[in-house]
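Of the protein chains in this complex, all but one are displayed in their positions.
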């Protein structure tokens, strides 16, 4: 456990953790998980920031976080809690013990912004619907206002914003969005922008570090990145690397290192949660799949390698994402061989500790005055954001071992003050 | 392809490659594979030394190798060739094209030494049987004599000896063997020593770099390592990391890096070649299995992790080694998840290019004046030998990515002259 | 649901269900499962007797069963309940709702008989220990006394005894046990007999149908079978076919029907419950494995087929038995192909409904005056008992489809009165 959390005499600081998609499965596991950690009911299994030497960083303690968030759907946490309990992910004892913490979080959930490409279904929160009809400028002001009010109400040193909302329909980045002026013009002109980008702008303008755990655009456009540099805000993304892609970026380097020629890599993902339902829509699936393929081409250094990624919505699996991958490869003497794996994991149990890790790391980065893309966090993402000028850098690699080493180099640098 | 092999005007040098277990599947694939590479019939798939930047090292070219070896069984290469063809590993076209090269190799195969724990079966070469009855001193002299005669006959710059013989029954290292004096006394006193160690001593005394691609003891005892330092000979081992263990040492670090707690790791290996037949003997299996388990404990940093390794002889699979592994692990919130993989590869097609790689690397090391354990080669072995005083070094890690990075650091060091 | 259970005006009858191994996982799931079915909290998923046309048989209703049993360990159901809840098999709501029924069952659990080959560990019930020291005759009388007292106390029409105890060390059937006289002599002479056989004799002498759900000997010896015929008692066994073997006996006939030659069938079972712990003892594993192999040889009609069965104790899996099978086969043109499967199921959730099914079927058989081996129940067992003279009968097949058809023929025969 992180010793820093208990250093007695200093005045206790507080850090806000603001979750977009506040009632979803991952956010729910973050809230209940943090409560369980705080109360000593849970071991910090799956938390990268609790492993040495990362755990020696001056990170926010579990009891220093105050939670809030945005949500577009009516209702509360109970639906997610019921589902997660029924499928064996949230233990009834934890649910009972975290009751008060959950209520405090619930009290800080505000109506969110639905992406303009969405058709608001029956469950949409009326205030979210109204916000959707506002101009981009008004939307940003309303969302930023929520963040600022939250910071003030709890006297928070800082608020880290994490995007956990359902993946948006794939937007293409407009050329104008690549500059700060272009983004400003788009906002002022009332042009349509992805909700995730509106959120990112609101966060950055409010001085809040921003973590994009989804494949939505968020802070990816060049203009938003400039904004972050200008406001001195660190940010990272995109798309948490939790399961099949993590395994791919661990295994593919082995084939490359041994000179084994990958002929085909087919991956089939089955999932039954809200994410799966969203991804059963081909328009949303598009961006997700491109993320998953690009890693293999880069690591195998073979732009023509045959790859396939399937994502199927299988409701009975609920949060238990199951992936079956088949790798066909050739070795010496032309011998054709295969490797096949099945990964079966709870999506929320895998993602939620990484959200806590990233909130701590973004808070640390901000406290150290870092700004712009947090390159050290590449190992957490399927499509890590790196500074534009940094294209040839090894940090851009999808190879998990390379990314993880770069992360540890950063950690050691912070610890040794270099 | 390695450019060094074609530098025109320099006088052509020759390097000997001496294979212990000369008629086995792996040695057969080395011989036919080198011939195919030389004739441009095979792509260098699966060869680590043909990947940049390793390929820029001043390595022996494929056409600079002259082959010979020791074998304890009567007969010739034809049985292995027939089996490997029937099971789709050696293509009939390659078999035809390599005919002359194979005959030249065959002409340099000499009777080998059977381990004293073996019961010589009907197929034993009579000269091997006679050698088995000799004293250790006489055995070493006879084997060394073969190496020296081979070097002289072909005017070789150097002879690299590679142990590819069937795994020996597990010997325990006697305390006396840990010093050079103890080894000398054992030899002089006529004490029983593993055949693999006799071979290693013969190679080292003849100034030949020695590669132990098997789990047998070979040069592992401290006294033999001292001998290598004294004779200025580089050596490496033990037990080529070709399949399931390679995958294990690639995947296990992922669990460790993410703080996921491995509860159990069960691995089941099925194989049908001579190696499989040997390992169906529990006494031989013992050492093999201990090698396979130790890597997981080290990487996961958990001496109590539940692991199991099965090795079953399944004749119909012949050279197609198939491994099925099941990993049970725990994540955040106590969620229990699993990963399962099946690896199906030709043992000989995976091992033989690594033998060529190691012969080139050992030749390079010797030409550079390196002596003792080749720590840079750890990524090739299940139980890499490291210098005794080096226990805390990261090079001792079983983590493949760490080993591979150390290897590349060595390569870059050689290339930049540092 | 079975309509027969609710036919109003008839006086309600009661049937005893006596479980040997009363506090084990399977027995616990039988007790809580029956309570859940009775209260309408559970769907009858996994119950063969609830599928048409089986459900039309005049079977005992869920509310007509009264439970009791024998147990050799101290303690009560709570350990099993806690474990099964923690591993997601018993839902906390069901545990709460079945509290009263469980207490009633608990009140009818009596000290059991430990097999004489066991070393009674610290948790042994003292009364069980004392019973173990008694003569076979006394043991039978004590156990039969428990059954008779239970029947009388609850005014039961019949008591069905089901053996769910941990598998015994493999006993070989003594020649003398093949006749009723020989068994009687063994009992009178105080010879050692397997506990499972003592239980079977006690049940049969008390007129109780006996179901052997384990691989222990039970009523298998010829003399005990004669006893059952003489007492007019139906019985069945051995070893419930719940998981991997079920799949094997479904898949193997496909290869046979298509003329595909199975070259090798390797099966690896991992389990972490009490059964797994018992089977980690090679002596117990012996009988289990022979059962699993014999089915393949018979179905494939190939006594020389290469098969392998591994059983490994993997504590973290607890009740979630996981099996990985690899089938290597040859087709036309000598093509070598493979099929591989992974079965991952809760042992207790698979076994317990079959125990309820068999209790109902044994009760029905007794009510119809059937005696001796219940050949119709072959589809429920890994080693189905058939009458001695019946060796050539198709009912002896291990082919699940053949067994299931024979079962449906029996059901239709009962329904049509033929």
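For clarity, chains are labelled A, B and C in written order, and residue numbers in each chain start from 1.
One rule holds in what follows: a residue touches a chain if its C-beta (ideal position, glycine included) is under 8 Å from a C-beta of that chain, and two chains touch if they have at least 3 such contacts.
All values derive from a computational prediction rather than experimental measurement.
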item	value
Interface partners of the hidden chain - shown chains only, full complex considered	A, B, C
Among C:334, C:369 or C:417, the residue in touch with the chain that has been omitted	C:334
In chain C, positions touching the absent partner	29, 32-33, 36, 42-48, 50-51, 88-91, 94, 246-247, 250-251, 253-254, 256-261, 330-335, 337-346, 349-350, 352-353, 379, 400-402, 404-405
For chain A, the residues touching the chain missing from this view	263-264, 266, 268, 270, 306, 308, 310, 312, 314-317, 322, 324, 326, 328, 330, 336, 338, 340, 342, 344
Interface residues of chain B (partner: the chain not displayed)	88, 92, 342
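Note that in this section only the chains that are shown with their structure count from here on.
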item	value
C-alpha-based rotation, chain A on chain B, 0 to 180 degrees, nearest 5	180
Chain centre separation in whole Å, for chain B relative to chain A (CA means)	44
Where chain A and chain C are represented by their mean Cα positions, the distance between them in whole Å	50
Chain B, residues touching no fewer than two other chains	338, 340, 342, 344
